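Scroll down for the structure; my scribbles are underneath it.
Shown here: the complex without one of its protein chains, the others still in place.
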Amino acid sequence: MRVGMRLVLSALGVAVAGVLIGFYVSDLTKLNGSPAYSVPFSRAASGPVVNLEFETVAAVGPTLSANPDFVSYLIHTKDGWKRETVWDLPANATVHVTWFNFDGASGLRNPFLARPQGVDGNKVVIDGKSMSAIDPNDASHTFAVPQLGIIVAAPGVADNAKNQCDYADAPGGGCAMTTAHRTIQFTFHTTTPGHYRWQCFVPCAAGWIDGFGGPMQTIGYMDGFLNVEA
Amino acid sequence: MASEPTASQAPRDSTNHGLRVIVAWLVLSAIATPLVAIFVGPLIPPGNASVQGQGQVFDNQVMTSMITPVLCLLAVFFGYGLVKFHARRSEAVLDGPPIRGDSQIQLLWVVITSTMVLFLAGFGTYELLKDGAGGGQGPNPIASPSGHNPFQVQVIGQQWEFTYRYPSLGGLESDQLYLPAGTDIELHVTSLDVIHSFWAVQLGVKADANPGVDNVAYVETKSPTTFDVRCAELCGLWHPYMFNTGHVVTQSQFNAWAAQQKKLYAAIAPYMNKPSQDGGAPFAHSYLPSPGGGSPQVRAG
Partner (left out) sequence: MTEIAVTPPAPLWRRLIGFNLLTGIVLGVGGWYVGWFGAHAVVGPSLDYFGDIDYNELSIYLAYLGGVVGFLVGLGFLNYPLARLRGYPPSLREKETQGLGRYFSLCTDHKVVGIQYLWGIGLFFFIGGLNAMLIRTEQLTPHNQVFPVGTYLTLVGMHGTMMMGMMTSGILGPFANYLIPIMIGARRMAFPRIEALTFWILMSAGAILTTTIFFGGFPTGWTGYAPLSNQANAGMDCYVLFFALVGISMTLLGLNMIATILTMRAPGLTWTRLPIFVWGVLSTAVLMVLAAPVLIAALSMEAFDRTMQTHFFVQAAGGSAYLYENLFWIFGHPEVYILALPGFAIVLELLPVFSRKPLWGYRLAVAGLLGVSLLSWFVWQHHLFVSGINGDLRPFYMLSTELISIPTGFTFLCGMMTIWRGNIRFTVPMLFCLAWFFNFLLGGLSGVFLSDTPSDITTHGSFFSMAHFHYTIMGGLVFTFFAAIYYWVPKMTGWELNERLGKIHFWTMFIFFNSTFAPLFAIGFLGQPRRTPVYPSNLQFLNDWVSVSAFLLGISMLVFLFNLVWSLAFKKQPAEMNPWASRSIEFQLPSPVPVHNFDRIPVFSSDPYGYGEGPPPVLVPAGAPAGSD
C-alpha cells in the first residue's frame, strides 16, 4: 500500500475513533438523567414563596415512559403533569407542598420514617387532618431530602378503594382527580444554595428485590434533585 | 565455569560493591527509620479520636517504620547498581560475570523476609485481638474492650441512609448518630436490603452491613468531637450520597439530646407494638437483633 493511502487510512481511523468517542461521551452525560424544571415562585416580605404540586402514581403508563409499569413521581407544571424529578427552587424560600398520592401502601420497614421531620411544626396535613405521624404499615411513598433533614411519608390508597388509577394517562397527564387518592400537605424551607438529592424510602418498586430496584434507582421516577439557587 | 574473562566478556573488577551498598544502606536506614517513626508515623490516619483509632495509628507507625529499611535498601541498591553497572557504549554487548546464584544470600533473604513477615502477622494479631481495632467481627465477636457493660447502638444500613437505634433509650430510632464520650460502645451493624458498610472515619470503625446479619464492632470514644460517617460498600444509585456526620458529646449533652429525640419519637410509640407488614414481627422487634431484646453472646477474653 502506498504511503499516501496509508496516511489517508490512518487519518480516517483517527476521525472515526474521535466521532465514536464523541458520541459515547455525549450519550453518557444524558443517560439516566432528567430534565430540570424551574418551579415558579412569588416574592413575599419574608422571601420567595413556592407552591409545589406533585403526585405519585402506581404505574406511569406508556405515554410517559418506555417502562409503563414503573411507579413514579410526576410534577405539576403549567403544561400539565410531567415526569421530571429535578426541580429548581430559590434559596431561603418557603415551599408549600401539595402531594396527591394515587398509589397503594407498601409499608415502611423503619417506623422512624413515618413521622414527618424537617417540616413546619413537624406535622403533616393528610386529607385535611393534621397529624404528627402515620401508621408505618400504611406508608406508600416518602418524600425525603436527607441532606436537609426532610422526611415526609404519605399514606396509601386503601386496597379496596373504588375507582383506582391504573395508568397516569388522564388528559393533561397524570391521574385524574376523580380517581381514588390521598392529599398530603406540608411546608418546608430552603436555606443555602446547593444540589440536594431527594428519594423515596418506602420499598415501593414492586417486583424488585427489597423493593428498591428499577424506578427506585432511576432519576426521573422515584429519585431526583432539588437545585436550590440563590 | 569461566574463570578467565573471555573475549566477549567485560573486564572483571574486584571492588566489593556489596559491602559498599550494605554500609550505605545501614547508614541511610539508621537515619531514615527514626525520622519516619517519629514524624511521619503519627500523622497517618485515622487519628486519636477513639482508643481503637489510636491502636490503628500505632499499628501503622510500626509498619511504616519496618518498611522504611526495605525502601532504603532498594533505593540504595538501585541507585548504586544502575549507575555503577551501566554499560559503556563501547562495551554494550559484552557479557558480565556468569553468576548463577549464591545459596548463602538466598538463605539469608528467606530467613530475614520470613522473620519480618511472621513478626508483622503476630503483631497485627495482637493489635486486633486487643480490642477489636474497630472492625466488624460478625455476630460472635472475639475481641472486645475489657469487661464492662458497653453502650449498645444499632446501626441500620438501608438504601440510602444510615439510621441508628438505641435499645437502652426505649428503642428510639434517629438519623443522627450521637455517642457519649469516654464510653465503650457496642455497634450492631445490619442492613435492610443490600450490602452497605458503616465507616466512621475518624473513629477508625468499619463494619459491613450485611442483610440479616448482626455485625458487631466495638469502639471506645474519648473526648467530644465530630466524625464523618460514610458508606464504604457500593450499594446502588445514591451510595455516593450516603454520608452524614456523627457526634461524640459529653454525657450531659447526650442526655439532653436523648430527651429531645424521645419526645419526637413519642409520635411513633403507638405503632411500635403493631405487627409490621402483613403479620410480621412487631416494629419494635422487626429486625436483628431485637433492640432491647438481649445482647449477643460475647466470648470471654
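A and B are the chain letters, set down in written order, and residue numbers restart from 1 in every chain.
By definition in this document, a contact is a pair of C-beta atoms (placed from the backbone, for glycine too) under 8 Å apart; a residue touches a chain by one contact, two chains touch by 3 or more.
These numbers come from a predicted model, not from an experiment.
Student: Looking at the whole complex, which of B:G41, B:G135 or B:G246 touches the chain that is not displayed?
Tutor: B:G135
Student: Using the definition of touch stated at the top, determine which of B:F162, B:Y178 or B:W199 touches the missing chain.
Tutor: B:W199
Student: Could you list which residues of chain B touch the chain missing from the display?
Tutor: 2, 6, 8-10, 17-18, 44-46, 52, 55-56, 59-60, 63, 67, 70-71, 74, 77-78, 81-82, 85-87, 91-102, 105-106, 109-110, 113-114, 117-118, 120-121, 124-125, 127-129, 133-143, 189, 193-195, 197, 199, 201-202, 204-208, 210-213, 215, 217, 228, 230-241, 243
Student: In the full complex, which residues of chain A touch the absent chain?
Tutor: 3, 6-7, 10, 21, 24-25, 27-29, 31-33, 66-70, 195, 206-210, 212-214, 217-219
Going forward, only the chains that are shown with their structure count from here on.
Student: I'd like to verify one number: the distance from the centre of chain A to the centre of chain B, where each centre is the average of its C-alpha atoms, in whole angstrom.
Tutor: Their C-alpha centroids are separated by 38 Å.
Student: Can you list the chain A residues touching chain B in their complex?
Tutor: Residue positions touching the partner: 107, 109-112, 114-115, 117, 122, 132-133, 135-137, 144, 146-147, 149, 151, 197, 199, 201, 203, 209-210, 212, 216-219, 223.
Student: Residues of chain B touching chain A in their complex?
Tutor: 156, 158-161, 163, 173-175, 192-194, 211, 236-238, 241, 244, 264-265, 267-268, 270-272, 274, 276-278, 283, 286-287
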